[in-house]
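Of the protein chains in this complex, all but one are displayed in their positions.
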Amino acid sequence: MKSSVAPSGKDLDAWLSTWPHVHGQYRSLITSLQRRKVAGSLPCAKMTIELLKAVMGTCRWTTAAELMSVVKRVGKALVDAQPLQLVVGNVVRRILFIIREEHKNKLREVRAREGGATASLSDDGEAGNELEASVPGLRTGVMEAIGELQLELDNVYNEICELALEHIHANEVILTVGRSKTVETFLREAAERRRAFEVIVAESAPDIAGREMAKSLAAAGIETTVISDSAVYAIMARVNQVLLPCRALIANGGLIAPCGGHMAALAAKELSVPVVCVTGLFKLSPVYRHDQDAFNDLRSPSALIEYADTQLLPEADFLNPAYDYVPPELVDLYITNTGGHQTFYLYRLLGEYYHHDDSSLD
Amino acid sequence: MPAHMPSVLFAYSYHSDALSYSLPCTIYFDTANAPVMEAALEPSIPPSNLPSHSSAPSSDDPLLSVFRSHLEKNVPVPIAGVQTLLHVMSSSRAVTIMGIQNDLKAATSELIEYERRISGGRASISFRACVELFFRYATRKNDDVPDFETLNKLFIARGHHFVANALKSRLGIAELGHSFVQDGMMILTHGRSEVVTGVLIRAAQSNKNFTVMVTEGRPEGSGFKAAERLTEAGIPVTVILDSAAAYFMERVDIVLLGAEGVVESGGIVNKIGTCQLAMVAKLYNKPLYVAAESYKFARLYPLTQADLEDNVDNDVEKPLFPPLLTGIEGGTATGKVEEGEGRHRQERGSSGNLLGKNTIFDSGPGVAAMTTKNPSCDYTPAQYISLLFTDLGILTPAAVSDELIKLYQ
């Protein structure tokens, strides 16, 4: 008989192999995370949920504590597979939070049925060990709540787009950097609703993703201008709003943007142009960092220079960071699937999505 | 007092009741009212009438001896106060909730007055905040529980819970905060804070290599004490003049401070010099973190430096230059820092020894005519603070008010 407590590390793999279906799913997600094959944060989040759902539905557990340890162990393995893809950790913590909440609700129902004064004593949060208690209906409750979470993720773009017209006025000049599915959808939605505005896209070297972005926007009927990144400051003086793409929203209210985001946000701040970040809240991560090294990734310099060329430059090395940390004071507004939020209020949303005891998955 | 009543009304109602327990009023009212409250406080416990208020309190005051015995166990002063109150609660002979509350109020006032004495004429914000919070937390009424006995037990249980949590908070903060210390960082700190040293030592224990720069913390030289703790823990420390903060700021990566009190705006009240340090840090875009236990959260809203109560700023009796500059020999006060001498390398120049004897102010006719001002703390507004490390989690300054509203609900 297998222990219902999931082991950590390598043993986890063996433990999961009892259930071939789940194990296969687990391996394939781990591999694609390791190889960075999952493109985009949203698919990543969705796949993580699918896997965790499968694990929860298959593995043996009786109490919330056991379930949480399974989720944590699997989650940890996923996070370790690709530590820079913060949404994985977000989703894992979100599910842990859901389990806690469901457990609390079910427990309350049970207590209410049993009656008695004990219920009133437990409201002080002294109930640390209560997760050990087995409550009926936890499984269905958690699965339902996760279903809602999936629904929420499916609707992220729709919800954000609903706000498009509120934040874009007629004849506005909007600057954006590189390519972002969220920003693109947001702008296209506004254009579809017949708002006339102009977009300036910084091409975002070295991958020049901005070009594709611009093509897509222009195809949607938006007046679009491509500029090189070097023109950002020059043009900023005539920009009404900067829309920043976002890879992760971090707990202090800052964000991780594609490389160049900091530069654009700072230029905007210097010229008093509002900086708005359009993003789904599934990217909100309960982690704190404050420097450019935070969750950054150094990409291959091949985008900067041909390998053969580097042979002629013995004294030179090449640096191609992937992301930028944009500190909270540079961001004026987050437009999310739950509405507009100020940077200083993000701590509150964190409290609604995550439990602080889950910040470490160990 | 119904628990659901908004806290503002709650505080005011104390005032109108003119109860001898004036603590919430003193803390809560803005400064315009503060003098009134001070006046209200004074008659209730005239210092001259209390033998315990002499510098060497007689041991026959049971309350204070309990307090001192807790202090001797090296717990933070506010927690020692709370433990004393817990003692009062469990040994109270009152048979009504009101009676218990009154006992606690009386004890609280006495403790505050005593603490004011021992901390040099100024009750610390954290002490007052902590005992008030304890009072609120422990004696919150519960309508589900009708009989006094059960309720009293519940109160005491909550009290123990409060103390246990408060005692754990430093560890929790160290656990949360140490991840902000990264390899190779230069961390600037000011004054002496057990929480900050806790965070730094925890970081050192997790094998991070970093250096700490400590301002000397004039006039009492608290920075040296902090530096000593840190060097003992194997952390490289440099002590600098308080006035050299701007000079060194460009090399600093983060500023990490403690706080005497965290106020409603998310700003902090801390050792004098904190505000200017924070301003320099802001100018250099260096993140400034504050490590503070949640029991230091006070329902104060200072707007200017003058709003800080009791912040003695014209006390000529309290010398401005001891003990660091007025010479090592003579006076018991200097003894405290002697131990640090010689161990601290100096960054630069030999023109002055931070600890050395200085005779400039020893004599001279001009000295007598000088006015000196020596406030012990200042207020640092929230705009200069990046994050607070607390036992409630990592908070942005905006979250402080949120937590305070919840704590005092």
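Each chain carries a letter (A and B) given by its place in the written order, and its residues are counted from 1.
In the analysis below, a contact is a pair of C-beta atoms (placed from the backbone, for glycine too) under 8 Å apart; a residue touches a chain by one contact, two chains touch by 3 or more.
Assume contacts and distances are computed from a predicted model.
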Per UniProt, the name of the complex member that is left out, chosen from "E2 ubiquitin-conjugating enzyme", "28S ribosomal protein S22, mitochondrial", "ER membrane protein complex subunit 1" or "Translation initiation factor eIF2B subunit delta": "Translation initiation factor eIF2B subunit delta"
Residue touching the undisplayed chain, where the options are A:204, A:285 or A:336: A:204
Per the touch definition above, residue among B:72, B:149, B:183 or B:250 touching the missing chain: B:250
Residues from chain B at the interface with the omitted partner, ascending: 250, 284-285
Missing-chain contacts mapped onto chain A: 200, 203-208, 211, 214-215, 218-219, 221-235, 237-238, 259-260, 262-263, 266-267, 270, 291-292, 296, 301-306, 308-309, 311-321, 324
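One rule holds in what follows: only the chains that are shown with their structure count from here on.
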List of chain A residues in touch with chain B within their complex: 117, 120-121, 124, 126, 251-253, 288, 290-291, 293, 328, 344-348, 356
List of chain B residues in touch with chain A within their complex: 142, 144-145, 150, 154, 158, 161, 179-180, 182, 254, 287, 386-387, 393-399, 402
